[in-house]
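Right, one structure below, let's go through it.
A protein chain is absent from this complex, but the other protein chains hold their places.
On to subunit A.
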Amino acid sequence: MLSADQFAGAPLFTGGAFLPSQSIDSSISPTKSQIRTPSTLIPMTVKQIIEAYHSSEDKPTIIVDGIELANVKLVGLVMNRMERETEVSFTLDDGTGRIDFRRWANESSDTGDTAFIQNGIYVKVHGHLRGFQGKRHALAFSVQYAVSFNYLVPCFCFFGAVNPFLELYPLVFSILKLLFHG
């Protein structure tokens, strides 16, 4: 069954987590109470993920702006789709790089959820970072078709910036207008 993106002016992140404000001093090693759990879902670019991996010393999680992450949200074009008996794999190209995803399809309902994933379409993916024998990829636990392409712009604006005003889409739009139109 197709999972349509319900974005239509509604808040982009309902139930997701926001990055902390810049009040956290990144020069101080974060204590256990300051580190968010790896289950936090953060929008990122592939470039950010790869750069964070290089400094993660082969751990399954990555650290971005002092936050330990294992779950990420990305938007991009589907490429190299392959279907196997129990999984669908594809490469997601978000313009900054490419990352391989796998989506398990163990039951017939799962198969229906992955049928729409075709080469050349834009999707929003929630995934869990994995690594095996030095090779990095991600498991997709949610793949949604990007119904409105207007969604893509604010999604890219949210990536990784530890800056409070970029976390709110209406404010992003207003500020962009102020910055570029006076």
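Quick notes on this structure:
In this text, a residue touches a chain if its C-beta (ideal position, glycine included) is under 8 Å from a C-beta of that chain, and two chains touch if they have at least 3 such contacts; residues count from 1.
We take it that contacts and distances are computed from a predicted model.
The UniProt record for the undisplayed chain lists the protein name "Replication factor A protein 3", from the options "Replication factor A protein 3", "Mediator of RNA polymerase II transcription subunit 21", "FYVE-type domain-containing protein" or "G protein-coupled receptor 89B". Contact residues of subunit A toward the unshown chain are 45-50, 53, 77, 93, 95-100, 120, 122, 136-137, 149-150, 153-154, 156-157, 159-161, 172-173, 176-177, 179-181.
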